[in-house]
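All protein chains but one are shown at their positions in the complex.
After this line comes chain A, so read on.
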Amino acid sequence: MTTIDDKPSTILTPQEQEWVDQFMDETTLFLGPDPAIMRDHGISSRSGHEERAIAAGVDRLQVERIRKRIAGALDEGYEMCEAQGAAPGAKWGDLTTAIYTAAGDVSYLSCHGVIAFSAILHHPIRYIMKYWKDEPTVGIHEGDGFIHNDARFGNIHNTDQSMIMPIIRGGEIIAWVAATIHEGENGACEPGGMPSGSETPFDDGLRMSPFKIVERGRLRRDLLTFLQHSVRDPKLQLADLKVKITAVRKIMERVDKIIDEVGVDTFVAALRTTVEDVDAEVRRRISELPDGTYRFDQFMDSTLKENILIKFACKITVKGDTMTVDLRGTGPEILNRAINSPLCSVKSMFMQAILAFWWPDLPRCTSAMSCIEIISDEGTWADASYDAPMGQSLQASFRGFSAMQALYSRMSFSTPKKYSNVVANWFNQINTFLWGGITQHGDMVGNLCADLNGMPGGAKPFRDGEDAISPLFCAMADTAEQEVMEEEVPFMQLVSKRLVRDNMGFGKFTGGMGYEMIVAVEGTPQWGFMTVTSGAKFSSVYGMYGGYGCGTYPLAMVKGTNVYEHIRRDNKKFDLSIEKVMNERPFEDGRYATYHMGLQFDIAKDGELYMISQGAGGGYGDPLERLPESVVQDAELGRISRQVAEEIFGVRYDPQTFRLDVEATGAARDAARRARLRRGKPFAEFCAEFVTAEPPKDLLYYGSWGSDTADITATVFTNDGPQRVTAPLKELPLVMVPDRREIKIARLEERVRELEDKHGEEVHRKS
C-alpha cells in the first residue's frame, strides 16, 4: 500500500498566523494558569508611573519611614487575623499579610507569619492584571476583592486561601494588599485541606483560580454560597472570608493615611525602591560567596500510600554575583499520588529559606530571589504539570526549603560577614494529626492539630538545636493549647508534647528533639484521623559536618480496644508512651500495628489509639566531640539512652549517680576514632565496592541515579508488571502507581491458590 503525505505545510504565513491568533483569542475555551506568569519569579520592569515617581527624586529617609509604617499596618492586619480567625491555623499564626506593587511584586510582608504565603502571590495578582482588569465581565474597581487558593495559579497548597484587594487612586491601581490564612478544610477528598490520598487534581478540593468575590465592597452571597456548599465547614469558610476582608481593609485604611500624607507618587516610589534595593543588595551578597558548585540531594521514601524512594536533586552554582539553582535529576511526577508540587510552591519555600534563614535582616520583600536563576524541567514531582494531584505538595516544597537551608550554610561558611548563623537542617515534616467528622456540638468539621508547628530546630556550631521550637515556614507560630482544642473537637491528646528518648540529630551539638502525640476519640457519631508525611524508612533530615540527621517516624495504632474504658477501670493504665504501649501492649484486646506516615482518612472508634512523633533537627559536627558533661546531662534527663551515650557519643558514666568517668570516656573516644580508621576505606576503593550501576532491584526508585547523568530512573507499571526504565525525563512514560489494595489482594489470591494446591483442595471459581 502506498501512502501519500498530502498534509499541508505547518509553516504559517504571517497573515495565516494572525487569523489563527484572532480565532484563538475569540474562542478561548477556558483560561488556565499562564506559563508566562507561572514560570517567572523575577521582578517586573518599572511601570511608567514608577519611572516618573522615582525620577522625581527619592528621599531615602522618607522611604524608610513609609516602610516602617507599612510594616506596622501589616502587623496590625496580621494580629487581627490571628485574634479573630476561625481556622485553627489562623489562631496559631499560620497566616500572613503583605503589600504589593501594582504589577504584583511583594514590597513588604508582615513581620510575623508565613513568608512563603505572600512570596508566591505575585502570580495570581499578575493573572488578575492580565486577564481580569480589562475583561468587561470582571474588571477591577475600588472595593473589589479577589479570592484564590489553587496552587497551580500560585499558592503553596490549596488549603491556604487569600483575599487580594487593589489600592486605587485616580482610577489607577497603584498597589495591592492581601491576607492569606491556612484555612484547613477545603472540600478535598479527605478532611483538612491537604489530602495524602488525592489521586487526581479533582481530589485536591476547591480549585479557585483568582476570581472576584467582593464587588465594590460587598461580599457576593451567590459565590459565597457556592464555596460554602463545596466544603465540609461552611461556617469556617464564611468567618475567615470576613476576617481577611476586615484585616485587609484595616491595612488599606492605614495605607490611605500614608498616601494622603506623602502623596501617591512618593508612595509608589517607596514600594518600588524597596523592591529594587533588595534586588541590588542580594546580588552584592551573592558576590560575597565563594564561586563553586554545591550539591544537596534528598530522598523521600513514600507516595503517602506506599513506600518508594524519590529524589529531590539540587545543585547551586555561584559565579560572581550570579547564582543558579538546578533541580534536574529530581524524580518524575507520579500522576496518581498527592506528593507532587508545582514549581511555584517549591520556589516559595526557597524564598522562605532565603528571607528567614539566609538574609533575615533584609526587608521582607520577595525580590530577594529575583536574580537567582532556577533550572527545572516541568514534569518532576517538584515541578509538576497541570494534571498532577498536589494534595500533599509540601512533600516536595519543604525539601526545597531544606536544600536551600543546607546549601547556604555550606556556601556562606567561609564568608567573613554573615547575616545569619550557620545551622543544620530544621525538621521538615508536618508530623501532626489531621482530623474530620462530627463534633460533640454536632458540627461537621475538618482540620488539623497545631503540632505541625512543633518542628525541632537544627543544631548550630555553638549550641544545640531547640526542641519542638517552630515550623520551618513560620518562626513565631504556636503549637496551641490542646485543652482549648478539646472544647471544640471530640478527641483528647492523651499524651501531648512528651519528648521521645533518643529522638535528636546526634552531633557535637545535637538537633532539637521532637515530642510524641497520642490521640483517641470519644462521643461522636463519626470521626477519623489522617497523617500526611514521609520519613518512616528514610530519614527526612540529614546532619551537617559529621552530625547525623533525624531518625524515622512510624504511625503506631491500637485498634479494636477502648482505652478510655481501660483507664476508667484501672487508672494506672494511664501511663502512656509509644514505646510503652507498643512494647508492653497493656490493652490485651487491642490490635497493635505500625504504618508509614501516610494514613488516609481512617475512621476511629471510641478509645482507639493513634500515636505519632514529631521529628528532630539535624545534628552538627562529630558526636565524639560533644562535651561529655552535656552527654551525661542528656542521659540524666532521659533525653538519651545509656546505649546512645556510649555507642554514639563514646561517653562513660555511672548510671546510678550520673557521674562522668573522664578517663574511661577519653579511652572510649580514642578507641572509637581508632576503630573508624580501621573500618574506613579510601574513597575510591569504597566507591568501587559500594556504588552500583542502578538502584537495588526491588526498590521503587525515581530520579537520577547519581549526578553524572541526564537520565531519570523510574519504575513504571505495565501489563507485564513493574519495569524499570532509564531515560531523559521527556522520554519517560507516565508514572502511575497501581492501587496497593489490588496488589495486596493479588498476593493473597496467589497465596490462597498455593495453599489449595499444597493441600489438594479443588475449588471451582467463576470469573
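General observations
In this section, contacts are C-beta pairs under 8 Å (C-beta built on N, C-alpha and C of every residue); 3 or more make two chains touch, one makes a residue touch a chain; residues count from 1.
One rule holds for everything that comes next: contacts and distances are computed from a predicted model.
This complex has a chain not shown, and the name its UniProt record holds, of "ABC transporter permease", "Sigma-70 family RNA polymerase sigma factor", "Acetone carboxylase subunit gamma" or "NADH-quinone oxidoreductase subunit N", is "Acetone carboxylase subunit gamma".
From the options A:Gly143, A:Pro234 or A:Gly546, the residue with contact to the unseen chain in the full assembly is A:Gly546. Among A:Asn431, A:Asn503 or A:Thr665, the one in contact with the hidden chain is A:Asn503. Contact with the chain not shown here comes from a single listed residue; of A:His441, A:Arg591, A:Arg659 or A:Arg673, that residue is A:Arg673.
Checked against the hidden chain, the listed residues A:Val484, A:Ile603 or A:Leu627 yield one contact partner: A:Leu627.
Within the entire complex, the positions of chain A that touch the omitted partner chain are 290-297, 299, 301, 307, 309, 319, 410, 413-414, 416, 418-422, 460-463, 500-503, 506, 536-539, 542-556, 578-579, 582-583, 592-596, 613, 620-625, 627, 641, 643-644, 647-648, 672-674, 676-677, 679-684, 686-687, 690-692, 694-696, 699, 701, 705-708.
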